[in-house]
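Missing here is one protein chain; the remaining ones are kept as they sit in the complex.
We call the chains A, B and C, going by the order they appear; numbering starts again at 1 in every chain.
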Amino acid sequence: MTESPAHRAGPDESADLLEVEGLTVTFPTTRGPVDVVRDNTFTLRNNETLGIVGESGSGKSMTALAVMGLLPRGARTSGSIRFRGTELLGRPDAELRRLRGNAMSMVFQDPLSSLNPYYTVGLQIAEVYRCHRGGSRRAARRMAIDALGRVGIPDPAERVDRYPHQFSGGQRQRIMIAMALICEPALLIADEPTTALDVTVQSQILELLAELKRQTGTGMLFITHDLAVIATIAQRVLVMRDGEQLEYADTERVFSAPRHPYTRMLLESIPRIDDELAAPGVVSPTARPARPTDPAPAQEEVR
Amino acid sequence: MTGSRGSQADAPPLLRARDLTKRFTTRGGGGPLGRKSVFTAVDSVSFEVFPHETLALVGESGSGKSTTARLVAKLMEATDGTIEFAGRDVTHARGTDLARFRNDVQVVFQDPFSSLNPRHTVERILTAPLVYQGLPIPGGRRAFAGELMERVGLNPDHLHRYPAQFSGGQAQRIGIARALAVGPKLVICDEAVSALDVSVQAQVMDLLLRLQRESGFSYLFIAHDLAVVRRISHRIAVMKQGVIVESGPCAEVFERPRDPYTRTLLAAIPRIDPEWDRRRREGAAEHASITASPEELP
Amino acid sequence: MLRYVAGRLSWVLVILLAVCVFTYVIFFQLSPDPAVMICGKTCTPERIDTIRTSLGLDRPFLQQLGDFLRGIVAGRDYGSGANLVHCPAPCLGYSFQSGQSVWEMVLERLPVSVTVAVGAAVLWLLGGVTIGLLSGVKEGTWWDRSTMALALGGSSIPPYVLALALQYLLVVKWQVLPFPAAIPFGDDPVAWFQSYLMPWIVLAIGYACLYARMTRANVIDTLAENFMRTARAKGLGPVLILRRHALRPALTPIVTIFGMDFAGLLGGALITETVFGLNGVGKMASDAIAKNDQPVIMAVTLLAAFFVVIGNVVVDLLYTALDPRVRTTAS
């Protein structure tokens, strides 16, 4: 049903899932064109998770949007993005559309604003399936219920007809994930999927993503500002700053022997709970003579 | 009462909150016949902050930690309970009592841009607390504000700029400088570093620690991130659904959490293999460490 | 939900009562003595007294107000004995000029006003919203810029200037249309259409221009929403994205504004009706004002306020039906 070369070629076993070469994204501004991503090159292998990490303005999200072909109007891209061996840049939007939501899909940072408040979550999930696979409304709805169940929404058959605002933040992100995975894509791009969430919910979502990835073998591009999250989920890491790639290697290598001083600085900046606070230049508050530690249980406070 | 046994002798608490409760009444649409519903955001919360110490109030969204901060800062009236500051009951303080309280207790807010009036220059922002409290400005506006800027590591030449002309980290430094203008005894930091990038966050934390060392005030540090809190606080209270579920000295909460919720929170924090850290630091030592100067992005 | 509606309706009553009292007070204070007016030129003091008594004008102000309000709800009697006239509810009194029942006058004129309002509404919705949608989707293009410039111009023409200009061109100069005359539909559908066409256009243009601008702004805002990016990320086609994901969020606010505007027009398009000499409620109001016909002015004011407040409630209910976020909080 899909005519695009990328699809017709099918999963090309010899090619990597995603090969990005010399990707540059340029925005026109009143002060002339600005490169938000400059000469970025990386490869995502099948079944792998690649983490792209950087602070605000590093160009990490723009890289993701460029791969999806979702850059804002006016943005110019150059370089090459090959998905399963097929070049995506310069391809007409109609062809890319057959890939989006189907062979490659994306989960965004803020699930509430990313879901249309006017339609039930069931419809929003089902429409992806119907768009790419066709079939009856009823069949798509069944798929949506299944998908909701898979991402851990309790009582999916009933909640499929609810609206986004009737779910909690974590559940909304689960819905976004269900939507992204319903066509079993080969590539999942997660753009800061846990940033808006509480830490306990974040760990649940990360577990869910890891579990689903294990089941389906989807390759994942995981974008975040949080190095600690990257450490738990990615096999390889790409560090970006101001649109430039600073470091690109195995997670272990980046964390244990960072090449770039910026990466090192980032790593030392992460607040930690399991570390001895031995980082240079950091004064431990416990080192100061403050209030004597008191082991008395705080009963009144605990209530 | 944490620390009552060991500390009563050496210092009375600076701030004492007892059974603080805040209920919100919301009225559904429908005019005079609309149905009311009551929501308890903070439920009988008690704690103390001692001179020179940092108490962290940690919780996830909806835990009531920010409401607690606002109650203690007297930005909101408590439904129930009392607040004592330096031995005085300030629960219903008004007029001069409230003015004195404002002179002693200052707040640093979460969003550095939202907490600075976009229409005011830095100079006006920094002198505002004195102006609003009708106090003389020692050394004149410019010198006073310039000095504050230097104290928080900003260029005093930028006094006539507007908040939008600063980066997030710089703006937060301005917010901190404003809190210092009146020489407070207690600074309440409401998620003061949460909105910042990690590298900037670390610098602002350093600044907060340095200022406390220099001036000796106390912090009530509100945060959702246990890891951030660990660096700065002496004692920690963990909140969940309007209630403090656990509190104690920092090390103890981290090493021997008693409440299951605290354990869940700790377990949820993503970790980095300590082996990687060790190797990195060894490597850094060998290379005689070229630490990047942590510059903030403009 | 019922509770919500009941709550809203209680406000309607309060506001209508306030409008009633306010209008009554103003006219009670300002107007010349109606008895003198009714009496006419050949008048004796006795006759004035009789009229006063029969209208209840000799009673204290509050009582008169009470009588008036009671009349609306339960009807009232004027005069006494042989001269007794019963005015059934809803009683709005009798015109000082013609002696006709005001309620009957309103009923007689209302169809014309409704015809004017409905026809104009259809025109401005079709025209304004369509243009706005297209301009919003094609933001920044030649089409967008020129339609928006026209819309600015259109919303700046005072309706009576436009009415006179159109009348001059279409009726006098080119003679393509007859002079508007409120011909009933049953008599001659074509003539009916021709006679109402100009009032519709005049009334619709101002609104159409505003609606075009509002719709465009809403469409642009909606297209910038995160969920639109999601829709694209899902691989949906541009037509489906627009039809399903953009249209409803962009048009829902328009519906509510439309409700208010339309309700405002039902109370009579005063200027348009006057200029074209259409015998609607608006024309009735302006005639009554010119002749100081108090009961009629009262009635028209109340009627218009009634439509506006009811429109308000309908819009609120409609909103709860259209926006699921409001729906769940309201019920």
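The criterion applied here is as follows: contacts are C-beta pairs under 8 Å (C-beta built on N, C-alpha and C of every residue); 3 or more make two chains touch, one makes a residue touch a chain.
The definition used in the following text is that contacts and distances are computed from a predicted model.
Colleague: Which of "Cytochrome c oxidase subunit III", "Na+/H+ antiporter subunit G", "Oligopeptide transport integral membrane protein" or "Dihydroorotate dehydrogenase" is the UniProt protein name of the chain not shown?
Modeller: "Oligopeptide transport integral membrane protein"
Colleague: Which displayed chains does the hidden chain touch?
Modeller: When the entire complex is considered, the left-out chain reaches B, C.
Colleague: Can you say which of B:R23, B:R142, B:R161 or B:R210 touches the chain missing from this structure?
Modeller: B:R161
Colleague: Just name the one of C:I51, C:I72, C:L203 or C:A250 that touches the chain not displayed here.
Modeller: Only one of C:I51, C:I72, C:L203 or C:A250 touches the chain omitted from view, namely C:L203.
Colleague: Of the residues listed, B:S46, B:T67, B:T91 or B:Q110, which one is in contact with the missing chain?
Modeller: B:Q110
Colleague: Out of C:I15, C:L65 or C:L177, which is the one that touches the chain we can't see?
Modeller: The missing chain is touched by C:I15.
Colleague: In the complete complex, the non-displayed chain touches which residues of chain B?
Modeller: Touching the chain left out of view, chain B contributes residues 70, 73-75, 99, 102-103, 105-107, 109-111, 114-120, 128-129, 132-133, 161-162, 164-165, 175, 178, 181-182.
Colleague: Given the full complex, what residues of chain C touch the hidden partner chain?
Modeller: Given the touch definition above, chain C has residues 11, 15, 18-19, 22-23, 26-27, 30-31, 149, 152-153, 155-161, 164-165, 168, 172, 203, 206-207, 210, 213-214, 217, 257, 260-261, 263-265, 267-272, 274, 282, 285-286, 289-290, 292, 297, 300-301, 304-305, 308-309, 312 touching the missing chain.
The rule is simple: only the chains that are shown with their structure count from here on.
Colleague: List the centre-to-centre spacing of chain A and chain C in whole Å, with centres computed as mean CA coordinates.
Modeller: Inter-chain centre distance comes to 53 Å.
Colleague: Just the number, please: Cα centre separation of chain A and chain B in whole Å.
Modeller: 31
Colleague: Measuring centre to centre with CA averages, how many angstrom lie between chain B and chain C?
Modeller: Using C-alpha averages as centres, the distance is 55 Å.
Colleague: At least two partner chains per residue is the criterion; list those residues in chain A.
Modeller: Answer for chain A, listing residues that touch two or more other chains: there are none.
Colleague: For chain C, write out the residues touching at least two other chains, lowest number first.
Modeller: none
Colleague: Inside the complex, what are the residues of chain C that reach chain A?
Modeller: Answer in residue numbers: 225-227, 229-237, 240, 244-245, 248-249, 252, 323-325, 328.
Colleague: Within the complex, which stretch of chain A touches chain B?
Modeller: It is residues 55-57, 169, 198-200, 202-203, 206, 225-229, 231-232, 242, 252, 255-258, 261-262, 264-275, 277-286, 288, 290-298, 300-303 of chain A that touch chain B.
Colleague: In the complex of these two chains, what residues of chain A are touching chain C?
Modeller: Against chain C, chain A makes touches at 68, 70, 97-102, 105-106, 108, 110, 113-119, 127-128, 131-132, 163, 165-166, 176, 179.
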